[in-house]
Every structure is written in C-alpha cells, then in structure tokens.
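All protein chains but one are shown at their positions in the complex.
A, B and C label the chains in the order they appear, each numbered from 1.
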Amino acid sequence: MNSFQTIYRVSYSDTDQMGYMHHSNYFKYYETARWELFRSIGIPYHEIEKDDIILPVINATAKFIKPAVYDQEIRIITRVKSFKGARIMFEYRALNEAGEIINEAQVTVACVRKAPAKPVSLQKLS
Amino acid sequence: MNSFQTIYRVSYSDTDQMGYMHHSNYFKYYETARWELFRSIGIPYHEIEKDDIILPVINATAKFIKPAVYDQEIRIITRVKSFKGARIMFEYRALNEAGEIINEAQVTVACVRKAPAKPVSLQKLS
Amino acid sequence: MNSFQTIYRVSYSDTDQMGYMHHSNYFKYYETARWELFRSIGIPYHEIEKDDIILPVINATAKFIKPAVYDQEIRIITRVKSFKGARIMFEYRALNEAGEIINEAQVTVACVRKAPAKPVSLQKLS
Partner (left out) sequence: MNSFQTIYRVSYSDTDQMGYMHHSNYFKYYETARWELFRSIGIPYHEIEKDDIILPVINATAKFIKPAVYDQEIRIITRVKSFKGARIMFEYRALNEAGEIINEAQVTVACVRKAPAKPVSLQKLS
C-alpha cells in the first residue's frame, strides 16, 4: 500500500504553556490518521470493534524534530510498514506548512479479541 | 451530606499557551472529585458500572473566576446539591493556594442503565 | 451575524469507557468552532494573541441531550449571542448525523490584555 495523507489543524487545547502542541497529542492524531487510512480501504475502525476485536497500541516511538504551533496545518503521512500475525506497524511523518518534517513516529497495534482477551489473526477482520 | 475535599495539582499538560489550565480540564477534575466523594461513602464508581449503570453528565455550568496555573495546588470542594429521581446535582468550588475561589460549578449526572438505555431510580445503586 | 457551521468527527481519544465522547471535549470543539467563526470574518485568533490580547473563558454552560459516539460527524452551529464591553457570548448547538440536537451550550469569553492583565474594549481588536 502507498502512503496516505491527512491534514490536521492544531487546536488551542492541543497547546501547552510552552506555546507548542503538547507531545502526547501527536499520538492522538496518529491514531486518527491510521483509522482514516483504514476507512479509505473500506474498513472503518468502528466496524472492527463491532466484531469484538480491538487494536490497542503495543509500541510507540516518536522523534520530535520541530514544534507544532497553534493553528498550523500539519500534514500527516501514514504508511503500513509491516503486517504480520496479529500485529500492524504504522509509520508516520508529520510535516508543517513549509513542508518541513516536524515529527517521525512508528506505532504498532495488536489485534485482540475483546472478551476473552486473546490475539487473533488478521484474516478474521475480513 | 457535608462537603468533601480533594486536592489536585495542575499538570503541565493541563495548561494551554495562555499559560493557564485549559477551561475544559476543570470538568475532568470535577468528575474525579465526585467519584472520590462516592468512594468516601463506600460506593466506588467502578462498582456502579459493573452493575451496568452509568452516570453520564447531562448538565454542566461553570464560572471561571481566576486562572489556575501550572503546578498550583487546587482544592476542590464537592457537595451533593440535590438528588431526585435518576438525577444527582453536584456543586463545586475550586480554591487556589491563597484560599481564593477560582471556579464555581454545577454538574448534573443521570443514572442510566447501560443496555437498553433507560433511566433507573437511585435505589438500584444500593 | 448569522450562524456559522463547522463539522467535527469524534476521534477515538475523545471517547471514554462509557462509549461516548467525554463531556469535557465539547468545550474543546466549541473553542475551535468560535475561532473558525473569527477566521471566517478575517480575524484569526492567533493574530489577536500577537497583540497581547487573550480571550479566556469566563463562563460556560452546556446541556448534554444525547451522547456523541466514536466516528460520528457532529455539526456545530455557532452564533455570537451578545457582545458588550470586553465580553463576547457564543451560543452553540451540536447536531448528529440524523440532524438531532445532541448538545446546547453558551460560552462567554473576556478580552484581557496579557500583561498587565486588565480588560480591554473590543475596539482594540481592530
């Protein structure tokens, strides 16, 4: 699969008193970005949960290169980096309006059946 | 019932670029405060949800008198103002370290059975 | 001024374990909505802060009529209800995809010069 783009505008409540978007918020927007990617291929995340499968984050790593500031439009480029067994690794780059990379990240989710909790293979999703 | 006190220290992620605690966060701390009050009388909120009853907020109003700043200890005074049918109204005052009232609020929750959703009377909680 | 519309899609991080958007988040989206209204008339909020004027919330009240759920598109209708001295009152209605009103709110902000903090009249903004 190729990369997928979403645009996000930094809201006032995203900022902290440093005047930057709080670092924890990147992970929220990366989450939204990956489910937009899923929606684009016909699998809205809420449909997955209806089948009692959840995709919790099991690993996250990010490099904060430049700050994001209030009202800035951030372009998030999402890519599925790997996909094996019950795990999907997403790779992210966030760019500011000048086209500079401000953040790079990788987030891995696991496919887990809600109750009782146990990993499932991804074929169950289709 | 008398008033119940909780102390909360404003965290960095609570602030916005104004340098104040973002106004939406008061509602989060008032939520924690009311369930601490419930815990103090022997009804932890997570026990209520185990019985498939949820207490969503149906009304909230707040007056923001003075700002709260990072690292400040805020004293929250919670009181059950009224309690009728399936509704509980909580009344809050938040004070800064100088003892000044910085926020006053009222939050009303409804007792709702989770599935199918319909109001229940409060006796069901005991 | 007429009403102004913004559309917001409920993100996963907006939800809580009740399965609804956490009530505090409405105030975040109402904030974004009012500054989008300001942008639409040529006054982006970040320009206001560059002039050392901030518009903190001094009053907020909301009625939570129906829950908002993950991935739902919420239409927010914002209106300036009153505008006197250093205060602006915004009136909000939020509608779900079925066109039902799920939330009604009023939020008042004050115009304050950042340092030293004192109210300014609104003419200073232009």
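Keep in mind that, in the parts below, a contact is a pair of C-beta atoms (placed from the backbone, for glycine too) under 8 Å apart; a residue touches a chain by one contact, two chains touch by 3 or more.
All values derive from a computational prediction rather than experimental measurement.
Student: Decide which residue listed in B:Ser11, B:Ser40 or B:Ser82 touches the omitted chain of the complex.
Tutor: Checking each option in B:Ser11, B:Ser40 or B:Ser82, the one touching the absent chain turns out to be B:Ser11.
Student: Touching residues of subunit B against the unshown chain: what are they?
Tutor: Residues 11-13, 28, 31-32, 35, 44-46, 70-71 of subunit B touch the chain absent from view.
Student: If the missing chain were put back, which residues of subunit A would it touch?
Tutor: Subunit A touches the chain not shown through residues 17-18, 20, 22-25, 27-28, 31, 49, 54, 56-65, 67.
Student: Go through subunit C and note every residue touching the omitted chain.
Tutor: Per the touch rule, subunit C residues meeting the hidden chain are 12-13, 15-19, 22, 24, 70.
Simple rule for what comes next: only the chains that are shown with their structure count from here on.
Student: Distance-wise, how many Å sit between the C-alpha centres of subunit A and subunit B, to the nearest whole number?
Tutor: 31
Student: Multi-chain contacts in subunit B: which residues touch at least two other chains?
Tutor: 17-18, 22, 24
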